[in-house]
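Reading through the structure tokens given below for one structure.
Omission of a single protein chain aside, the complex is shown with its protein chains in their original locations.
Moving on to chain A:
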Amino acid sequence: MGIVDVANLKKSYGEIVAVDDISFSIEKGEIFGFLGPNGAGKTSTINMMIGLSRPTSGQIIIDGIDAIKNIKKVQRIIGIVPDENNLYDEMNGFDNLCFCASLYGISIKEREKRAMELLEQFNLTKAGKRPFKTYSKGMKRKLTIAAGIIHNPKILFLDEPTTGIDIESARQIRELILDLKKQGKTIFITTHYIEEAERICDRIAFIVNGKIVKIGTVTELMESVEREHKIRLQLDRSIKDIKEELENNIENCRVEIPEENSCLVISKERIALSPILQLLDSKGISVYEAKEIKPSLEDVFVKVTGIEASKLKKEKEKVGK
């Protein structure tokens, strides 16, 4: 049993099945990620867990509390960063934070202290006096995250925290998430950035069309697909003419030539270098560099979901505008 247990959760909007019978559990203190393209059902899942939407069926237990029956009790111990920066446009940063803290019944002294601390931590001290609507996208995102943690929640829900913001703010936000983990918080994050999931999540669930297709640590996910070994060689000339000879001489190998002056040797087994080097040497070809190419989580995602990684990337750009 984790700190969050979701079982057979389902959500339909009329004909559309947004979340289709998913089950997962989050361990205390871990960063758990939902990775999937737009429309996969990430926000729908979060909304059911935080009480903004009612499940069609299924069970959600958060910190031992039935979140469907007793959502107000759950809401006291969770922090929420929605996919949109929905703070109050006319209010300044400081007042926004204080207001959000007051919703959790935090005393005026305490909430002003927390608000100051958070503004400083997020480099927003100066901006704290300006109305929210004058903020850049990255600043808005940071303040929205600050508002989500001002009441010191046990469990934090982050819906696409870094989508569509500048690289520097995104980097700061990822650092902060890792910091929060160090403080012992449990974090549920959704993203469609594969590298982000890989970098910060302890465990990742691939979600596509409302279904979880795979779940595990990055290492487990990597091992779950049959992997090929790849070595890239940097050469002093093209080897188009001897490609076949190379393939015939080295057992179980395939050779690809992605660009002039380099080649990829691909095999199901580990590749021994010396026979390749010897052969190339005998042809008078110099090898400047040989590098093993490790499979990435992206390769695993593509293999498991059948979705091209470029589809995720394209959506990134769209959202970024």
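Going forward, a residue touches a chain if its C-beta (ideal position, glycine included) is under 8 Å from a C-beta of that chain, and two chains touch if they have at least 3 such contacts; residues count from 1.
The definition used in the following text is that contacts and distances are computed from a predicted model.
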item: Complex member absent from the view - protein name from UniProt, among "Tryptophan synthase beta chain", "Transport permease protein", "cytochrome-c oxidase" or "succinate dehydrogenase"; value: "Transport permease protein"
item: Identified contact with the non-displayed chain, of A:Gln75, A:Thr125, A:Asn209 or A:Ser224; value: A:Gln75
item: Residue touching the undisplayed chain, where the options are A:Asp66, A:Glu84, A:Glu195 or A:Glu220; value: A:Glu84
item: Where the missing chain touches chain A, by residue; value: 13, 50-54, 72-73, 75-76, 80, 82, 84, 86-91, 99-100, 102-107, 147
